[in-house]
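Quick one: this structure, given as structure tokens, is what I'll be asking you about.
Of the protein chains in this complex, one is absent; all others appear in place.
For clarity, chains are labelled A and B in written order, and residue numbers in each chain start from 1.
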Amino acid sequence: MPDERTLQVKVWRGREDGRFQAFTVPRRASQTVLDVVTWIQRHLDTTLSYRYACRVGMCGSCAMTVNGKPRWTCRTHVDKVADGDILTVGPLANLPVVKDLATDMAPFFDKWTKAEGRFVPEDDRPREFHVVPPDTRERQAANAGIECIGCGVCYAACDIVRWNRDYLGPAALNRAWTLVNDVRDAGNDARLAAVAGDAGCHACHSQEGCRTHCPKQINPTASIAGLKRATAVATIKGRL
Amino acid sequence: MNASSILPARSHRGYAAFVVHRVSGIGLAAFLPLHFLALGTAIQGEAALDSFLRWTDHPLVKLAETGLVMLLAAHLAGGLRLLALEFLGWRDWQKTAVAVAAGFSLAAALLFLLNLGM
Partner (left out) sequence: MTARAETRLWLAQRGSAAVLALCVIVHLATVIYAVRGGLTAAEILGRTRGSAAWMAFYLLFVAAVAIHAPIGARTICREMTAWRGRSLDVAMALFGLLLAALGLRAALAVFS
């Protein structure tokens, strides 16, 4: 028997100023939110703008706010999140809106750079390869955070990002922490200086929005706590 | 309507812990100068402090005092959770820390209330 059920979907239209537009969409088994958005764009309103790429939970491009929470829409089953038969879809919070469901990710990645979130090699070519045993404390700490694909969900889930323009955010700080724990990296003095202070790790209040919503189960709260300890030690030793 | 009405997610436990910690901190910071001033009346002698304490006998004041005890206990418990998170590194039991903190605050307030009646 064909599924006659429908879904009432409210979708953000516009830029910073806009409105939620209502659509009625057929409800299907195993439907994801990305399926719903795509159906709207193909059958009801071709002017709807949104982003996706892999649609299998690898790239993070399809992140949006679904019923108040930031999620990967390709991995979010409608049945799990619909409020009865109502779905509200908006762009990720805390980022400028380009159009409809697409946000400008530039501020997110700019902060990645500001946090010195890139590997810095040693000046001289080392004579021996660095040996990095996988079971050392540092390597385990780094491994816990390196799966980040920069989807922006944690950034959208964080109230400090909302209140503090300059706050580097959970993803950038998490990446900095993985590099602090990379024994091959030579840039930690500059990195610790970059992540310390009111715009850095010390602004985190451990609300754990990042950890709660990260689709890869990364724990930026723990990484940021690690940065707090690292910057404190560096300050006490006079290296910051 | 503005897109800034799309809020960061706020329904997780850690957010509630943050709100309680912030509100209790503001409450305590506002209360403290008054607390010091009240105690300072003892400089004028026992009678001065006593007349203030008689004012606090009013049941509404006693209720407010119970609230303050709860604020203090809540701020302490939340603070211990933060110190554990920041200095001990991540442990699984930290997820339940919020619930434990809440329980502790309620217990402290109840104890205070009970002792008032004795």
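Definition applied: a residue touches a chain if its C-beta (ideal position, glycine included) is under 8 Å from a C-beta of that chain, and two chains touch if they have at least 3 such contacts.
Bear in mind that the values here come from a model prediction, so they are computed numbers and not experimental data.
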Among the chains you can see, which ones touch the chain that has been omitted? A, B
Contacting the left-out chain: of B:6, B:20, B:73 or B:102, that is B:73
Sole contact to the chain not displayed, among A:31, A:73, A:188 or A:231: A:231
Touching residue (missing chain; options A:59, A:120, A:146 or A:240): A:240
In the whole complex, what residues of subunit B lie against the chain that is missing from view? 22, 25-26, 28-29, 32-33, 35-37, 39-43, 46-47, 49-50, 53, 56-57, 69, 72-73, 76, 79-80, 82-83, 86-87, 108, 111-112, 115-116, 118
In terms of residues, what is the contact footprint of the unshown chain on subunit A? 160, 163-164, 193-194, 196-198, 200, 202-203, 228, 231-232, 234-236, 240
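Just so we're on the same page, only the chains that are shown with their structure count from here on.
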Taking each chain's centre as the mean of its CA atoms, subunit A sits from subunit B at a distance in Å of 33
The answer for subunit A against subunit B in the complex is residues 12, 14-20, 65, 68-70, 90-91, 93-94, 97, 156-159, 161-162, 205-209, 211-213, 219, 221-222, 225-226, 228-229
Residues of subunit B that touch subunit A when the two form their complex: 1-4, 6-15, 17-18, 21-22, 81-82, 85-87, 89-90
